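Handing you a structure now.
The complex is shown incomplete by one protein chain, all other protein chains being positioned as in the whole.
And now, chain A:
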Amino acid sequence: MIAPTADTPIPAAQIDYVALSPLLVVAGFAVLGLVLEAALPRRRRFLVQAVVTAVGLVIALVASVMVYLDLPDVAEAERVARGAVEAEGAVTVDGPGVLTWIVLVVFALLSLGLFAERRFEAGLSPFTGRAADVPGSREESEAVTHRLEHTEVFPLVLFALSGMMLFATANDLITMFVALEVLSLPLYVLCAVARRRRLISQEAALKYFLLGAFSSVFFLYGAALAYGYAGSLNLTLIDEAVTARSDSGGLLLVAMAMIAVGLLFKIGAVPFHAWTPDVYQGAPTPVTAFMAAATKAAAFVALMRVFFVAFGGASWDWRPTIWVVAVLTMVFGSIVAIAQTDVKRMLAYSSIAHAGFLLVGFSAAYLGVADGLSVTSVSSVLFYLFVYGVATIGAFAIVTVVRDSAGETTHLARWAGLGRQSPWLAGAFTLFMLSFAGIPLTAGFIGKWGVFAAAWAGGTWPLVVIGVLASALAAYFYVRVVVLMFFTEPVGDGPAVAAPGVLTTVVIALAAIATVVLGIVPGPMLDVVQHAGAFVR
């Protein structure tokens, strides 16, 4: 780098605002949401905030699609890639990255339907009136009496989303760290503001915060070591240093391990999974849905970007360790899920198992061949993330509907006989379970097929065998829920199912349709993820 002197003026930063517009739109609407929060009278806030957030998301979606269609081709000898490094090397706007933006915004739009649903709590949102009140205190009952609602959740979701979008496209480790914090902090708060069972909700948030901070430190330390090794935080420059190395590089290995820990925590891989069940269970269900789908997508793309772009030259150093993590994650998640008696915890362990299946696709590090039109690690993971996320949001949406007088009833025993009471709802839940289990004609089957095919092509067939065995095991507990809903006598008067509002119904229907359509005609979507190509470096 040339030090600026009196003779050489500091060059102005070259920033392509159009390419970055989706990010800017989301962040801008988040700020707008804060202003509205301060300016609007309380009565009108909820509706305005919800509408403004939806408008922002739709604009971001359109902008992302336009950016995607406009990506320049990169002439690379080995494989097809599209996009460019923007913002002075801080952000890479490339095929997989922009596709992830689109996926994330879609997840946010679906989740927004659950955030804005006010039918279940007698016309109030699922979020507490005043989060600052001590649970059980006089102030709290006052807030309930006055029917207060938290409308800050909408800008918070947008802030988290902007962090996720940046996370997936960051091209240097410091930007990535900032993005990690920007996505995490709003989520910590969101976890704490459930209307019902506030103590569990706050406990979940505190745990998530402490452990998240703890794992962030690992990431940061790893970034520092990587800087020490490569002399740069930029992924491309780290790649150059890694490719040109002549020694085994102990410093590099520790740097990779530390960064991996930080990222594996976010995706909930064993042994960094411990927070997942508690947080998924404690957080308000709409937040859980958003978090489970979107955080995993963003973190996985970031994980792939760091390890394929920066540490791709050392892939034989990190792959064996990731294999072990992948096996542990699949097997642990699938087995422990069997013992769960709470729907949200079961879905949490299922998300751990899915992280394992995704890691199988990732750790194959199969980047495809010259024509770039095969199932690669990147394309198969992107597809899987989308179908998993959609089914997850759908499943949690159904969790919000099954309720009794104390709010959602998540104990599995209370779900017995749901199939008789609400066949459509139970049918949709069955569909999501079958998709999670990877049964043919659902999207989940194609997703599993994709990651296993990539892993096979990458030569890690033992992982595929273990993966197939683990998914056979996992099918057991998914089917157990189906049996429970359709073939078991209800306990007492059975589950009370609130009539879902329009928004929740639309979310469930969209998720179900996507799960079926992507199972029967996955071709177009597979084309899209393959068309996205490789990461641009």
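What we mean here is this: a residue touches a chain if its C-beta (ideal position, glycine included) is under 8 Å from a C-beta of that chain, and two chains touch if they have at least 3 such contacts; residues count from 1.
Throughout what follows, contacts and distances are computed from a predicted model.
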{"item": "Chain not displayed: protein name in its UniProt record (\"Luciferase-like domain-containing protein\", \"NADH-quinone oxidoreductase subunit L\", \"TonB-linked SusC/RagA family outer membrane protein\" or \"Zinc transport system permease protein\")", "value": "\"NADH-quinone oxidoreductase subunit L\""}
{"item": "Touch criterion as defined above, residue of A:Leu57, A:Leu71, A:Val242 or A:Val325 at the omitted chain", "value": "A:Val325"}
{"item": "Candidate in contact with the missing chain, chosen from A:Leu148, A:Ala224, A:Ala241 or A:Val254", "value": "A:Val254"}
{"item": "Omitted-chain contact residue, chosen from A:Val51, A:Met66, A:Leu210 or A:Val517", "value": "A:Leu210"}
{"item": "From A:Leu441, A:Ala496 or A:Val517, residue that would touch the chain that is not displayed", "value": "A:Leu441"}
{"item": "Hidden partner interface residues of chain A, rising order", "value": "136, 197, 199-200, 203, 206-207, 210-211, 214-215, 218, 248, 250, 253-254, 256-258, 260-261, 264-265, 270-272, 274-275, 277-278, 281, 317-318, 320-321, 324-325, 332, 335-336, 338-342, 345, 371, 373-375, 411, 439-441, 446, 449, 452-453, 456-457, 461, 464-465, 468-469, 472-473, 475-476, 479, 483, 486-489, 520-523, 526-527, 530"}
